[in-house]
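Complex shown without one protein chain; remaining protein chains in place.
Per-chain residue numbering starts at 1, and chain names A and B are given in the order in which the chains are listed.
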Amino acid sequence: MRRTAARLGLWLLVAAIVVFAVFPFYYAVVTSLKTGSGLFRVDYWPIDATLANYLAVFREQPFGRNILNSMGVAALTVAVSLALALAAAYACARVAFRGRGLLLMSILSVSMFPQVAVLSGMFELIRGLGLYNSLPGLALSYMIFTLPFTVWVLTTFMRELPKELEEAAIVDGAGPWTVVTRVFLPLLAPALAATGLLAFIAAWNEFLFALTFTLSNEQRTVPVAIALMSGASRHELPWGNIMAASVIVTVPLIALVLVFQRRIVAGLAAGAVKG
Amino acid sequence: MAEVTLKGVGKRFGATDAVKDVNLTVADREFAVFVGPSGCGKSTLLRLIAGLEEASTGELLFDGQRVDHLAPARRGIAMVFQSYALYPHMTVYDNMAFGLRRTGLDRQGVEKRVKAAADTLQIAHLLDRKPKALSGGQRQRVAIGRAIVREPRVFLFDEPLSNLDAALRVQMRVEIKRLHAALGTTMVYVTHDQVEAMTLADRMVVLNDGAVEQVGAPLDLYHRPRNRFVAGFIGSPRMNFLDVTAGGDGTVALAGGGWLPVPAAERAAGGQPLALGIRPEHVVLGGSDLEGRAVLVERLGGGTLVHLELADGATLTAATDGASPVRGGEPLGVGLPPPSCHLFDGAGLALEAPP
Partner (left out) sequence: MWSSEPPAAASPLTRARVRAAWAFVTPMLAVLALVAGWPLLRTVWLGFTDAELAGMGDATWVGLDNYRILVGDGTWWRAVGNTVWFTVVSVALETVLGLAIALVLAAPFPGRGLARAAVLVPWAIPTIVSAKMWGWMLHDQFGLINDALLGLGLIAEPVAWTADPDLALWAVIAVDVWKTTPFMALLLLAALQMRPRECYEAARVDGIHPVVVFFRVTLPLIRPALVVAVVFRALDALRVFDLIYVLTSNSEATMSMSVYARQQLIDFQDAGVGSAAATLLFLVVAVFTVITIMAGRLDITEGAR
């Protein structure tokens, strides 16, 4: 009897947690399927569902372009940071060189920088490089938060690889570059996937730099586009469109999270750096 | 094929000396085994030869040529690791070919050598598999195969059998010995297992606390240990040690009051305290040199171990045949045949019997 009660209590708690976590997104989906006056009525499930908002988002503004921008910036950010971080992580995890502790500390301290603290300097740098209002400029600025995180996590994973494996490769005549690319890279594939995914999500979600370093609608990334969506008048926000756009950019992320749940948690636990 | 010479080799890690002033020559085609308790520096010494560690002092020569400053791959060595260290993402074939390809050998050459090595080790049917699809013994063979294909001047083994179960360990031990006979390459083998060392070695190097205690053929070490450490380390069960006093006339006084003539005792002055060592298999039950009582009898089938408590409280282990009728608690006389007795002075050095 007591066991059953405990079971029931546990299930209720779990249900409450899941509803707490998922309901706002569910409500966004419900809202995104409504138009006109239906928007101003609170419904807990879709009534008269229509995809009109989803079409409107793409018709009324360059949202397709915004999505491509976000993908491009995030992909570029991930590719460059993984390449740089992989090499650096090998050195940090595998070679005892003077100043390694200091180096790791500085990398970690960069991950604590408030983005705003570098905003004016970064603004000047990006303009100086002629990258203002451009996607490569954004990708460059994103290195400030993806690099420390990827270096840190990959160092953690790289340290776990058996020392004898590297020694076997050294006896086999492999130099550091070969060790990294031919022996460690294939073994780190899962770690790279997890780290890359986290960096992708971070870049995809970034707002402050994207808001500040882009000017035109065509160069904006998705978060900025959604934040700046406005209707006919200033006080009439197009909530249907905003919710449709929100669902569009969130569904892929949720899919990734569902598929890679375990790896993401492992990566976050290893890094415990960037929330 | 090469003769390996170490001259005054030492290795410091921070404040500790892992290896102290080792002078040693492993002859061409010889099978040398480094043996000692864990932490004795045997693995470090092997890694120094491999080039995975660099000596703090001293010189390392292969066939009289300095190799200290050569990268491991350019020393002409091959190494088999304790954990095998097979590349998990490569097939058996690629594992064996990885190092060869790095030498610039052409494709046919690589294939020929890998195939030949695989035939020797009877793993030709496994070439397409990944390491995780192999059993422990098969992985061990692949690790050896990866070493063979390099056609090294010196083979280095770092406790290669310690991850295998007991039955497989015996089988692989035989195969490694056979391989040595077939290839005739210099081999240096590290183990903490003295049975492995005794069976494989042409020459054993006993290490303790970073220094060489004794070098010699296995039976030399067994019969003529140079000091108390080697005497205790070689042989299983361990040698018994009893406190005795030299009589000055080629005899020693036993704790029980009896006198025992031991040839080596001539080297000691009268009254000098000594340790008398005798292996359990040399102790004779039913003798009259000492009186004791069997406190524990362990029957192993083929043999019996009798643990005795002597009159003065010292303990002594005797190995006797499996059919021995001794029972626990029984009072027993013990005989110590003088030719099997070793004597060690206060510093632990063995006293040599006069010729």
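Here is the rule we go by: contacts are C-beta pairs under 8 Å (C-beta built on N, C-alpha and C of every residue); 3 or more make two chains touch, one makes a residue touch a chain.
Worth saying up front: this structure is predicted, and the values here are computed from it rather than measured.
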| item | value |
| --- | --- |
| Touch with the omitted chain, as defined above, among B:G51, B:G99, B:P131 or B:G210 | B:G51 |
| Those residues of chain B which, in the complete complex, touch the missing chain | 12, 14, 51, 54, 56, 68-69, 71 |
| On chain A, residues whose C-beta touches the chain left out of the figure | 10-11, 13-14, 17-18, 20-22, 24-25, 27-28, 31, 39-42, 80, 84-85, 87-88, 90-92, 94-98, 100-101, 103-105, 107-110, 112-125, 140-141, 143-144, 147-148, 151, 155-156, 159, 175-177, 180, 201, 204-205, 207-208, 211-212, 222-224, 226-227, 239, 242-243, 246, 249-250, 253-254, 256-258, 261, 264-266, 268-269, 272-273, 275 |
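Note that only the chains that are shown with their structure count from here on.
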| item | value |
| --- | --- |
| Separation of mean Cα positions, chain B and chain A [Å, integer] | 56 |
| Sites on chain A touched by chain B in the complex | 162, 164-165, 167-174, 178, 182-183, 186-187 |
| Partner chain A, residues of chain B touching it in the complex | 50, 52, 71-74, 77-79, 81-83, 85-89, 98-99, 102-103, 146, 150 |
